[in-house]
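Here's the structure we're looking at; comments come further down.
Only one protein chain is missing; all other protein chains are in place.
Our next item is chain A:
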């Protein structure tokens, strides 16, 4: 099991190679390989969760080069959780895609697998440059997936997406160069050590590098004012792709959390006040802007995209606050919101498929839904969960976030914005439901087409997570708490990557 932390990257990568090799085989073969790989990934994720559950931090030195010289993959509870969330979203997303979306353009399956490989790599790597590489893998794969199936809106949103992300990559690279130039290392744990030893008056380049990198993470998380592209891009994507993208913004949140918890510890003067002061206002601003967006959204998909943004803002606020209880709340809320958002995108796709090209998921009258009972039940469950109404997981997560918020102005801003945003979201979803399910242009309006069956199945899988999140709330919350404590403790990560008994890294000093 020493190789376990590599497998979440290798499994989808090998699957992608296999898919390219057999690209001329029929759709059934490609789907079979894809689904098998995703199932295998899910199994690997479970193993990884089990391996890290007792607090162990598994480190793999790629190429057997000791850190900080080589690249390390680090699996702790947090990484394992993120990999598990990715796998959990991938299963219904790919299942939904096998209903024809995958045939609307070329290479869907390799792109999907490499998206997973990029995500998992970003969650596991302990090296900042390697993180950059996985960001690139992610970016190109997600761009191809976003544009998959063409359409003017998709191409336009895709262009904005890729240009902006390349600009962000440039900023990332500048930040990395500054950091390497200042500290001479890119291993995150080593960066932490070097930073702690850096006197403040020498710290300007390193600080600038870290700030730029953190800014890129905030961009990836689509925080205000860098996130306006997201609500254009996601609703334009095919529903299974949008569902998978629910994980994508979490990379930014994860990276912010990892960076600030490992490298930007309070005891390093060079790291003081680097991220938290602007992250909280940006996060609250994101919540407010996303709330307005939910109210203004013209379609269910757009509502889902803004709700995704809203939840990212909430998570970022939690990361900015940073206390162990708050991180525990964040780490319960994160899987919940990712899974529910993915379900919401699948639901929007399902409704769009049944209502036909003219009405799609736009919030206006259209054909009647063929099976209003089942789809309505899914809608009710997802809407209640996503808006944080009782009794589902959104409420539990929100209670945790509110309970962990401190009695400070920032804490009260969290209370006010979280509660009011949930209120507005509930009203917007109630109105959308009223129009989509109940409003008829004429008494005997035409009934929509039946949705593709596997899309329905995928939706059922996604909705099935909701009761699991509630019934399993106690163990999930305990896991989140243990994860938060491990993250907040910081030592386990540092000591696992750079053990104390290792001789200090040989460094060359150049004038």
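The rule is simple: a contact is a pair of C-beta atoms (placed from the backbone, for glycine too) under 8 Å apart; a residue touches a chain by one contact, two chains touch by 3 or more; residues count from 1.
We take it that contacts and distances are computed from a predicted model.
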item: Protein name (UniProt record) of the chain left out of view, among "Electron transfer flavoprotein subunit alpha/FixB family protein", "Aspartyl/glutamyl-tRNA(Asn/Gln) amidotransferase subunit C", "Monovalent cation/H+ antiporter subunit A" or "Transketolase"; value: "Monovalent cation/H+ antiporter subunit A"
item: Option from A:49, A:389, A:460 or A:488 whose C-beta touches the chain left out; value: A:389
item: Residue, one of A:185, A:261 or A:483, that touches the chain absent here; value: A:185
